[in-house]
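Here the complex is missing one protein chain, while the rest keep their positions.
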Amino acid sequence: MSHDHSIDPKNMPKDPSKATTEGKHKFMGLWIFLGGETVLFACLFGTYLALRNSNAGGPTTQELYGLGLVFLMTVLLLTSSLTSVYAIYHMKNNDFKKMQLWMGITALLGIGFLACEIYEFAHYIHGYGFTFRSSAFGSAFYALVGFHGGHVAFGLSWIITLMVRNAKRGLDLYNAPKFNTFALYWHFIDVVWVFIFTVVYLMGMVS
Amino acid sequence: MTDEMSTRKINSFQKQKNKQEMQRMVVSFALMIIFTLIAFALVMLEVPSTYVIPIILLLAFVQVGFQFFYFMHLKDKGHEVPSQIIYGGVFITVMVALTFTVITWW
């Protein structure tokens, strides 16, 4: 590995995020971590599936959920997944400004998603008295969706930190892997959300 | 430094390849949105649950496949270990979901 981590203009690597040993390690490490995250969410989904009808006399899933907001949230998060792909596309073309721009859009969409989620929770609590403590269903719902929301919040602080930290110095072989691992993590959050809107909201409206 | 970077010449062949890949990404995004629309529509049209639940679950799996294989490049070379790990995770997920729906209450 060379001492100088900045990208050499004459010898631009095909994928700057995997050009260094450290970059390769980060890439592999994040994937392995996502394997563990899969099981983490699997257990939360399992708990929710077991407890979704245990509403202890409170509102049922059909009474509670509204598909409009969920659809909006889905579109926000799916789009943010695409915009992060754009960001990585510009990274591979060595265009730092555009990468920052698209990462910024990704973050904004994420913030929009999180705002919707907070509104949703507040609505359930104040409109229905449906809380973390009101029933086993409530506990399981907030645990699953809340863990996902927590992951979104963590991802947001991650990307904002990265963008601010590297705004002045531009792209190099030291920070390219960091942007790339963020993008992978962000896609995974979207994967989890696809199952949340299907298993929690859509299936909750059906049965 | 930043300005320098963005004007740098990159292998035009590579650039063309990146562009083609990006187009494929946009197509898969469009498909994901369509799948989402179908799933929401099926539920809103109140299709009987015997049909709708397997269909929306299938749609979710296909959509997640797009995320993993295209957005996250799991189909590409150099992703053999990550894909094995994810398959392992998915296997356990299915097992856990089955457990909690079938052998938790009786």
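Order of writing sets the labels: A and B. Residues in every chain begin at 1.
The rule is simple: a residue touches a chain if its C-beta (ideal position, glycine included) is under 8 Å from a C-beta of that chain, and two chains touch if they have at least 3 such contacts.
FYI, contacts and distances are computed from a predicted model.
> Tell me the UniProt name of the left-out chain, picking from "ABC exporter", "NADPH-dependent FMN reductase", "Cytochrome c oxidase subunit 1" or "ABC transporter ATP-binding protein".
"Cytochrome c oxidase subunit 1"
> Which displayed chains does the hidden chain touch?
By the stated touch criterion, the chain not on view contacts A, B.
> Which residue from A:Ala50, A:Leu77, A:Met91 or A:Leu171 sits in contact with the chain not drawn here?
A:Ala50
> Contact with the hidden chain only, please: which subunit A residues?
Answer for subunit A: residues 1, 3, 5, 24-25, 28-29, 32-33, 35-37, 39-40, 42-44, 46-47, 50-51, 53-56, 132-140, 143, 161, 165, 174 touch the chain left out.
> Using the document's contact rule, name the residues of subunit B that touch the chain not shown here.
Touching the missing chain: residues 81, 85, 88-89, 92, 95-96, 99-100, 102-106.
Everything below uses one rule, namely that only the chains that are shown with their structure count from here on.
> Using the average of all C-alpha atoms in each chain as its centre, how far is it in Å between subunit A and subunit B?
13
> Going by the contact rule at the top, pick out the subunit B residues touching subunit A in the complex.
1-2, 4-6, 8-11, 14-15, 18, 21-22, 25-26, 29, 32-33, 36, 39-40, 43-44, 49, 52-53, 56-57, 59-60, 63-64, 67-68, 71-72, 78-79, 81-82, 85-86, 88-90, 92-93, 96-97, 99-101, 104-105
> Which positions of subunit A touch subunit B when the two form their complex?
Contacts found on subunit A: 6-7, 9, 12, 14, 18, 28, 31-32, 34-39, 41-43, 45-47, 49-50, 67, 71, 74-75, 78, 81-82, 85-86, 89, 92-98, 168-171, 184, 187-188, 190-191, 194-195, 197-199, 202-203, 205-207.
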